[in-house]
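Take this structure, written in structure tokens, and hold onto it; I'll ask about it next.
Missing here: one protein chain of the complex. Every other protein chain is in place.
Read from first to last, the chains carry the letters A and B; within each, the first residue is number 1.
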Amino acid sequence: MTLENVLLVSGIIFAIGLYGVLSRRSTIALLMSLELLFNAVVIAAVAFSRFTPSAGLADAGAVTANEVRAALTGHVFAVLVISVAAAESALALALIFALYRAKETVEITDVSEMKR
Amino acid sequence: MNEAFEVPTVVSFAFWVASAITIAAAIMVVTVRDVFKAAVFLAGSFIGVSAIFFLLNAEFVGVVQILVYVGAVSILIAFSVMMISDVSHGSQPSRARYASVTVSALVLAAIAVTVYNTEWTLNSGLTDPDAIAGLSGTFIEDEIASGEGRVRDASGIQASDSQVVQTGVLGDSTGTVGALLVREFVLPFETVGLVIVAALIGGLALMRPREGEPDPRGGG
Partner (left out) sequence: MSETILDSSLFRNVYCYVAGGSEGCVSHGYSEGFLPAGYEWLAFAITAAVLAILFIQGALGGVLALIWGERRILARFQNRVGPNRWGPFGSLTSVADAIKTMFKEDIVPDQADRFLFNLAPVIMVVPVLMVFAVIPIGVGTLVADLNIGLLFVIAITSASGLAIAMAAWSSANRIAIFSGLRAVALLVSYEIPMALSLLGVLMITGTLSMTGTIEAQDVPFIIVQPLGFLVFFLAALAEMSRTPFDLTEAESELAAGHLNDYSSMKFGVLFLAEWAATVAGAMIIATVFLSGWRGFSPIPSHIWFVGKVVAVIFLIIWIRATWPRLRIDQVLSLAWKGLFELTMINLIVTAILTAAMADREADGSLFSAGELWIMAAVNWAVFFPSVYLIGKLLASKPYEDDSSEPQELYPVATEEKAFEGAAD
């Protein structure tokens, strides 16, 4: 398990999610693919946190506590992204419900009034 | 290369198993026709990702991943599929399948080329023993309250009464993540709170019964 390998796994998940976003018809399935994208990004953030030092650590000179703690910035990013993704999915599901109530469908290809 | 950042063989093996499970489940998510089944595979993929987080020494993120994604997001999605039941079994086939495969394969190739052609600055390149101890050993910190104290390797010196020997931040991340969230990153943290409140209100506003429509909660 090296940084490159973890990033590669993250990239594979990102590509799978991208395929889902581009190809699925059901909006709920689209939402799931979006969550995969978020997950790929979070894996990358945590991997950088684990394998690369924060800026101050690589320099010569005294090591301060803040520099050590800054190594976990990736974890903080991960937590923030997860929170925002949760809020986003709740809102997206509310939108899907509203769509279903208005048009009796959740297929993305059926919602194309703006094109005409 | 120093030993402190070496990954044990067992952990490496577990990482490949977890990655294989995650990727297989993710592929099922985007290919399975039944949307409810896709939601279940999504939960499986989330669990695999959280296993990867545990192996990357990020226990807190891993647990939050299970709590938020498995415990809330995938359940919410399953819930919606149950409410909008007619979409589940007869989902339409994919649109633009070959174009999508091409685009994602190109993106994956770009990511792989970038990842393997970059010279990363790695933890294992660190030479300062204090820095290594602060990350993955045990360390002593002066002036804990201010957060500006100097970090020293705890193996060489005797801690005085007022000092605490702490585990390196990669070894025990939970407390440090908490401290970072309410100190350095307090503004993003509060903003996320605001975003969640906005999403809550937005969701309620979207689901409110419109005039002339019967109240979806029933009751006459």
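Worth pointing out:
As a convention for this text, a contact is a pair of C-beta atoms (placed from the backbone, for glycine too) under 8 Å apart; a residue touches a chain by one contact, two chains touch by 3 or more.
All of these numbers come straight from a predicted model, not from anything done at the bench.
The shown chains contacted by the absent chain are B, with contact judged over the whole complex. Touching the chain that is not shown, out of B:22, B:45, B:74 or B:123: B:74 (per the contact rule at the top). Hidden from this view is one chain, which touches subunit B at 10, 34, 36-37, 40, 43, 59-60, 63-64, 66-67, 70-72, 74-76, 78-79, 81-83, 85, 144-145, 162, 164, 172, 174, 218, 220.
The rule is short, and it goes like this: only the chains that are shown with their structure count from here on.
Annotation: 8 Å between the Cα-based centres of subunit A and subunit B. Subunit A makes touch with subunit B in their complex at residues 1-9, 11-20, 22-26, 28-29, 31-33, 35-36, 39, 42-43, 46-47, 49-53, 57-58, 60, 62-73, 75-76, 78-80, 82-91, 93-98, 100, 106-107, 109. Put simply, subunit B touches subunit A in their complex at residues 5, 7, 11-12, 15-16, 19, 22-23, 26-27, 29-30, 35, 38-39, 42, 45-46, 49, 52-53, 55-58, 60-61, 64-65, 68-69, 72-73, 76-77, 80-81, 83-84, 87, 91-97, 99-101, 103-105, 107-108, 111-112, 115-116, 120-123, 125-126, 128, 130-131, 134-135, 139, 141, 144, 147-152, 168-170, 173, 176-177, 179-181, 184-185, 188-189, 192, 195-196, 198-200, 202-203, 206-207.
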